[in-house]
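With one protein chain withheld, the remaining protein chains of the complex are depicted in position.
So that you can tell them apart, the chains are marked A and B in the order they are listed, and the count of residues begins at 1 in each.
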Amino acid sequence: MVSATLKERAGNGVFGTVIACILAYLYLPILILVIFSFNDSSSLTLPLKGFTWQWYETLFNNSDLLQALRNSFYVAISATTLTLLIGVPAAFALDRIRFPGKTVFRRLVLLPLVLPGIITGISMLNLFKLVGFQLSLETVIIGHATALISIVVTQVFARLQRLNRSLEEAAADLGARPWETFFFVTLPNIRSALIGSALLSFTLSFDEIPVTFFLTGRDNTLPMYIWSTLRRGITPEINAVGTLIILGSLVMIVLSVSMLRPQDE
Amino acid sequence: MASIVKFDHVSKVFGGKIVAVNDVSLSIAEGEFVTLLGPSGCGKTTLLRMLAGFEAPSSGQIELAGEDVTHLPPYKRNVNMVFQDYALFPHLTIQKNVAFGLERLRMDREEIGKKVRATLDLVDLSDKADRKPHELSGGQRQRVALARAIVREPKVLLLDEPLSALDANLREAMQVELKHLHERIGLTFVMVTHDQTEALVMSDRTVVMHNGAIVQVGAPAELYDRPATTYVADFVGTSNLLQGVVQKVNGVAAEVAVGSASLRCTPRGEVAAGQEVIVGFRPEKLRLLGASEKPDKDWNVFEANVGEVLFHGSSVRMRCKLASGEQIVCDMQLGTSAAASGIPEQGSKVRFTMDPASVPLFTEDDRA
Partner (left out) sequence: MNRLSRDGLVRAIVCFTPILWAIAFMFVPYVIILTYSFWTKKFPTFLPDFQFGNYALIFFDPQYVSVLMRTGKIALFVTAAALLLAYPFAYFLVFRVKSAKVRGLLYMAVIAPLWVSYLLRAYTWKTILGNNGVLNSFLVSIGILDEPTDVFLYNQFSMVVTLTYIFIPFMVMPIYTALEKIPKNLIEASKDLGIGPWGTFWKVVWPLSLPGVIAGATFTFCLTFGDFVAPVLVGGPDGVMVANIITSQFGSALNWPLGSALAIVVLIIVLSIIEMSDRVQRAGRIDLA
């Protein structure tokens, strides 16, 4: 008995170390990124030189960056809206409608989940060039929506599969017309999947590079702006932007966790 | 009595080949408590769902209060259902759940509030009005489902295995509660169940279904005492079913050879000497004869060896073997004290006696 618990404790110790190492691997780099955004030195080397807001100040005076930020919001919000408008009906179609070519449709829609973004990017670039579309933020939005529909479809579809169909029958039984059933019963019950996939789509679109790289015109999104400055060299200013983006991600995570807390079921 | 529901030659075929309901005609009177009874896959649930409007019949017609509703969608029918899993809306409070159906009627808010309160009172859940379904116990959820359905004052209340999710004690209590509710509000109830006790306890009339068709319709006592087929005899209660050959027919009685014994029975229809038949009798219709006791001269008497003896509390179930090898089951009510009643021991030889009137005969046609 004693040896068993000792063994278990030793096992837990080993596992605890593994966990700690993995968490360090995941979070130390992020911590370093944040720390150097406050470091009073233009090079990213140890030892630290002291605290400064300087990098944030230059940031807020950088009009290109601010414009890129605005563009990113515009793109991410529009793309998220589009993914919902297309992804939700697609999930419903996959869940409950039989139509010819359904298997092909499903595979096609879900493909971008694992397909490198660059393929989506260049294939759409070819299309836009062929039909003579001017590359712009709008083409980026279409590209993001295409790549991210898969997120909405998988999440909403999974929720629909778990949805108790007798709820909808009960609504109809109680006199609800189909649209009333949809808005008063179905929608509230897939709410968490909708919000979750919308938040995720927004975040991924906000950070997207490969598709944007090929589809954007003269306008830059924030990651594209950072990308192009990066190639010129690394500066603490990027750490400052990064820290703000991480802060934003944190807000999104908290939002999604608090809004998606399982409440019914 | 006016009939409120009428199935007229209704059939339902799924996917072009699976016949779920096969040419069912049935009429249900206003205020009746009717149970559709049968094992899973017998078509009882499909029949109920067609009445609710969730499935459209492949052929035939369904009438509700004199109106043809065969192709009416569920939301236009004045029937309401208590679902097997209750199907309470998880995102709404109890009060909102019950109000849901009334809101769809564009009823005025105050009126809705009043009705919801009255109905929650009726099912004794007024104090839970602001809770969500997941905060309630199984029995309470069941009552919410009931309240939500009856608050709309439907012409017919449909119950799909309403008690199957409850544990045994609660189920018994709810059987009585449902029966009382039926008496109090006078609605027509149509319930689906696979539990014959439930059907016998609760309903005015039970419809026994098998393979998509109706086998027998009748009051509980009628089904139990005069089952139309061996299937009903076996599904409703327990029956000893033994193969035999008719020896002789005289009037209403027939003498049948069952193994080495000869039994006097009451055939349901015409039988002739030499015909192969099945003899059926309930385990509790057998009476144990004391060693020196004289049987009634018109009654059947036969011997058997006692096999297993199972103690059930108020009764004893014995598995016995006839001399020719047939197995039978016999139930014996115990008197004031189990010990005093003299339960036969395993391996002992006993004599049974039985009234010929309680031994129905089934012919080939009655086997289903």
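Things worth noting here:
Definition applied: contacts are C-beta pairs under 8 Å (C-beta built on N, C-alpha and C of every residue); 3 or more make two chains touch, one makes a residue touch a chain.
A quick note: this is a predicted structure, and the numbers were derived from the prediction, not measured.
Residue-level contact of chain A with the missing chain is found at 11-12, 15, 18-19, 22-23, 25-27, 29-30, 32-33, 36, 43-47, 85-87, 89-90, 92-93, 97, 99, 101, 105, 108-109, 111, 114-119, 122-127, 130, 142, 146, 149, 178, 200, 203, 206-207, 209-210, 213-214, 223, 226-227, 230-231, 234, 238-239, 242, 245-246, 249, 252-253, 257.
In this text, only the chains that are shown with their structure count from here on.
Rounded to whole angstrom, the centroid-to-centroid distance between chain A and chain B, based on C-alpha atoms, equals 56 Å.
Note for the complex: chain A touches chain B at residues 164, 166-167, 169-178, 180, 184-185, 188-189, 191, 263-265.
Those residues of chain B that touch chain A in the complex are listed here as 52-54, 73-76, 79-81, 83-85, 87-91, 100-101, 104-105, 132-134, 148-149, 152.
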